[in-house]
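A single protein chain has been removed from this complex, and every other one stays in its place.
So that you can tell them apart, the chains are marked A, B and C in the order they are listed, and the count of residues begins at 1 in each.
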Amino acid sequence: MTMGLLLDFFLVILALAAGWWTIGAKDSFGAAVAFVAYGLVLALIWVRIAAPDVALTEAAIGAGLTGGMLIGASTRLESAKQATRAGGVTRRLAIALSALVAAALALAVLGLPHPPPSLAAAAMAALPPTGLGNPVTGVLLAYRAVDTLLEKVVLILALLGTWSLAPDRLWGGRPGRKERRNAASPLTLLGQVLPPIGIVIGLHILWVGANEPGGAFQGGTILAAMWMLAVMAGLVDVPAISRTWLRLLVVAGPGLFLIVGLAGFVVAGGFLAYPPGFAKPLILLVEVVLTLSVAAILLLLLAGPPEREPPR
Amino acid sequence: MNAEVLFGLAGAVLAGLGLYGLVADPAPLRKLLAFNLLGGGVFLVFGVVARRGAAAGLGGDPVPQALVITGLVVAFAATALAVALLRLLFERTGQTLLDTAAQERTSPDQADG
Amino acid sequence: MMAPALPDMPTAGGFLLVLAIMLPIAGVLLQFMLGGRQAERIALLVMPAGLAVAVAVTAALMLSGRPLVYHLGNLAPPLGLALRADGFSALMLMTTALIVSAIGLFARADFATPTGTVEARAPFVFWTLLLALWGALAVVFLGQDLFTLYVGLELLTFGAVPLVSLDGRAETLTAALRYLLFALFGSALFLAGTVLFYGEYGTLDIALLATRTHPDTTSAIAVAMMTAGLLAKTALFPFHLWLPPAHAGAPAPASALLSSLVVKGPFFLVVRLWFGAMPGLTDLPAAQLLGALGAGAVLFGSVLALCQPRLKPLIAYSTVAQLGYLFLMFPLAGGVGLPASVRMAVWTGGAVQAVSHAFAKAAMFAGAGLIGQALGHDRISGLRGVGRALPVTTFAVAFAGLSLMGLPPSGGFMAKWLLVRASIATAQWWWAALVFAGGLLAGGYIFRIIAPALSAPEKPLPAIRTPARRREVVVLALALISVLLGVVPFGLTTLLAVGNPTIAHIVPR
Partner (left out) sequence: MSESLLVAAPALPLVLAVACLWRPLREWAGGLLILAPVPALAAALVVRRSSVVTLQHGLVPITFALDVPGAMLLGVSALLWIAAGAYACLRRCGQPLGGQAVVCWLLTLCGSVGVFIAADMASFFMAYALVSLPAWGLVVLDDTERAHRAGAIYVAFAVLGETLLLIGFALLAAAGDSLLIRDALAALPHSPWRGMTLALLIAGFGMKIALIPLHVWMPPTYRAAPISVAAVLSGAAVKAGVIGLIRFLPLGTVLPGAGEALAAVGLFGAFYGVAIGVTQEHPKTILAYSSVSQMGVIAAVLGMGLGAGDGGAATAVAFYGAQHVLVKGALFLAVGVAATNSRRQLWRVIVPAAVLALGLGGLPLTGGALAKLAVKGVLGGGIVGMLANLSAAASTLLMIHFVHRLAGSSAVEDAAGGRELALPWLLLAAAAVAIPWLLFPLATGGSRLAALHPVSIWASLWPVLIGAGLALLRRQFERRLPRFPEGDLLALGKYAMPAAMRIGEASERLEAGLSRWPVASLLLLAAALLLGGGILIAR
């Protein structure tokens, strides 16, 4: 057994333990914390299976945003009346059936064919016309661009759904409560120091995404995190949801993507096709705007529905 | 036993754990956690598929990798919406039970609008 | 190895498919950006344009007799993504365009931005989600890539859930949460199957999968997981726990969309999966299982509809029941050596059932909304006298009921007739008996609405708010379409045969 495989075993055990804890923890808070750990271990596993783009995303979204959001929810809902635990029969049946489905999944995985089919070669062969160096970015922004576009619309719908939960009279107002600014708090210091660094890192991740692991979503996540930090430190406030610039920021990414796609009809002979020679600059432009939109959407999703009176 | 098989089986077991939580845990927040756990397992299987497809000088097939990224974003969006619903439900009723809807069909007239 | 057959090459007019998806999506983005009253205006502008695109797609299919195919970014599958419209897609696209437009016109009175307000919550959310659902359905009906379809399904769910809780009552919040969580459960299963398909065949394109799949262990598990996930999302019995509270609790125009269109999306994908990606499954006992669940839905949903004290839950349970008929397609269309005429009967029967139920159910929920607004409640025991107060609406609801009962000349009748014919031809008696029982039970629950509505009120009705005539006419038009589908089938068989290899060769052009 090689060192590598040993490390893999170790990671798997960690992931299973974190997963077990997520399900079995007594309270929701513990479970949410375990879930963050689970996400981080998964991110390491993604590195181990040569998927650094996914690893970054898993760390940022899976562990970071999702985990943070669930931890926040678990503290909020702490006092919620608990339902009685499922009865013994239900649990035994659940164990049996989940195990069977898991076994079926395992069986299916073991049954995957040799040699495995792969689009890696095709993806690499199609890459030069786009001018990109990272095939994952090629898939996301060129080969399967429509998935990425629709995924942004999914995010906007989730945002709309979140906002729709506001009471009518608060519609158009700011989400969340106003954080008090406390000059002495370490949070404020962090809020002042970190964002500039974070923004640089975020933009860097976006930029290198063309050729190295990284890209719009990972960059946007970091920008959103910095923004959130500044909000929590009371340095800035979450904008009111009726702000035109905010709405514009949210739709700018997918909107531009769509416009570029439609322009493809005219200049490149097809929807979401890029004209030869202009592919890379266009993709980068789209990515920059997408990053900003993603940052805004993520921040707003974290902030929740409007809770303050709208500006008059 | 190689790394791919190991991670593939791990993905299946994690998915099973998630399924169990989704079925048996009565608290919606825990179901949400379980859903994300389940998603992680499924994505991991996809990662194994990508890894198996390593070719052309790449460590893995980039297509499944990209799909996992999209999938993670969609799962996050789902979680965000569910958390917002949960929070509002809790603020309104002080509880977040799912299995009360069965009794609600006998609730008084709705003012539909 | 032979090159793939012709239908998978891009065709002229394929750009229409891009428009069919992107027009509503662009509308959503614009609505979100401009907000307020503009959201409604944009929706009203997109409606005729989208309708025109749907008509153009249908016309292109009818004229050429070939499916429309488009390769996004000029890149062919497996690396690129394809959009494809066969006859069934075009039919569902057309249905969606008509119903969304009708419900849009109907909902203007419910979701007008009040004067003096720049933007109001419910109207903004409704109009945006109206177009979002349209776009999502277009993705589901046209997408050829299983992962794109997964994203489309998620779009559909995220568009539908906020509509359920639009009025913010606590019980609708619970309903929305149940809906969302169960739908996510389904998504996870669907995604797991998708992953396995990619791992086994290296593509997610349905047309390519159709040439590559073989029923080995991995594929069987993949199909089973995907199907189960889709069943959860389409609320087939006994996975319907989320549907009645969600569809009964949403505002009437939203209920109409959810019950008529949204649940058809996942069903459509089950058809794609079983007849497209993995042909041959319908010979197997698994198809009988799908049929059996459908039968359970018909019987159980109908009996529960008979038990409901209120109108909207009754209609919601009727949806549970009517969805069941759709799943008779699977056991009936299978069988090696089945005559093509029987296959065609099954396809036409299933498609007509999907479409006529969509129109009938949209009419019923919209009509129930008008009745609820006029009376201030929707207790069935309190419906007496409605026929006098709202004759057009009552008439429309009765007509829609005709289609649900499967009486001639409605589309529902045509569907049942074809399904019964197929069940006789394949010697599967039990499905004919089911249609028999389902028709009787449907007659019962429709009668429960119509009988009191047409009788005189015990005491004069309190001041009734008469709805605008325009709204009543919309409801009537929806009901009439569902009834006339049986008499004027609009070239349905010709359309359905386009791009459907199992029946294409027997339909004369």
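Everything that follows uses one rule, which is that contacts are C-beta pairs under 8 Å (C-beta built on N, C-alpha and C of every residue); 3 or more make two chains touch, one makes a residue touch a chain.
Values in this document were obtained by computation on a predicted structure and should not be read as measured data.
Engineer: Decide which residue listed in A:34, A:49 or A:101 touches the omitted chain of the complex.
Structural biologist: A:101
Engineer: Decide which residue listed in C:289, C:389 or C:464 touches the omitted chain of the complex.
Structural biologist: C:289
Engineer: Looking at the whole complex, which of C:70, C:88, C:239 or C:365 touches the chain that is not displayed?
Structural biologist: Of the candidates C:70, C:88, C:239 or C:365, C:239 is in touch with the missing chain.
Engineer: Could you tell me which of C:224, C:340, C:461 or C:477 touches the chain that is not displayed?
Structural biologist: C:224
Engineer: If the missing chain were put back, which residues of chain A would it touch?
Structural biologist: 86, 90, 93-94, 97-98, 100-101, 104
Engineer: Quickly run down the residues of chain B that touch the omitted chain.
Structural biologist: 19, 22-24, 26, 98-99, 101-102
Engineer: When the complex is taken as a whole, what residues of chain C touch the one chain not shown?
Structural biologist: Against the missing chain, chain C presents residues 178, 182, 185-186, 189, 215-217, 220-221, 223-225, 227-228, 231-232, 238-241, 281, 283-286, 288-290, 293, 300, 303-304, 306-307, 387, 391, 395, 405-409, 413-414, 416-417, 420-421, 424-425, 432, 435-436, 439-440, 443-444, 447, 451, 454-456, 486-489, 492-493.
Following the convention adopted for this analysis, only the chains that are shown with their structure count from here on.
Engineer: State the pair with the higher C-beta contact count; candidates are A-B and A-C.
Structural biologist: Of A-B and A-C, more C-beta pairs in contact link A-B.
Engineer: Whole-Å distance, chain A centre to chain B centre, using C-alpha means?
Structural biologist: 13
Engineer: Distance-wise, how many Å sit between the C-alpha centres of chain A and chain C, to the nearest whole number?
Structural biologist: 31
Engineer: Using the touch rule from the top of the page, what residues of chain C touch 2 or more other chains?
Structural biologist: In chain C, the residues touching two or more other chains are 79, 147, 151, 154, 158, 161-162, 165, 173, 192, 196, 199, 202.
Engineer: Note the residues in chain A that touch 2 or more other chains, in rising order.
Structural biologist: Chain A, residues with two or more chain partners: 101, 105, 109, 112, 116-119, 123, 143-144, 147, 151, 154, 157-158, 161, 165.
Engineer: Under the definition above, what is the set of chain A residues touching chain C in their complex?
Structural biologist: 101, 104-105, 107-109, 111-113, 116-119, 122-123, 126, 142-147, 149-151, 153-154, 156-158, 160-161, 163-168, 171-172, 242, 244, 247-248, 250-251, 254-255, 258, 261-262, 264-265, 268-274
Engineer: In their complex, what parts of chain B are in touch with chain C?
Structural biologist: Where chain B meets chain C, its residues are 15, 18, 22, 28, 31-32, 35, 38-39, 42, 45-46, 48-49, 52-53, 63-64, 67, 70-71, 74, 77-78, 81-82, 85-86, 88-89, 92-93, 96-98, 100-101, 104-107, 109-113.
Engineer: Can you list the residues on chain C that touch chain B in the complex?
Structural biologist: So the residues of chain C in touch with chain B come to 79, 110, 147, 150-151, 154, 157-158, 161-162, 165, 167, 169-171, 173-178, 180-181, 184-185, 187-188, 191-192, 195-196, 198-199, 202, 244-245, 248-249, 251-252, 308-310, 312-313, 369, 372-373, 376-379.
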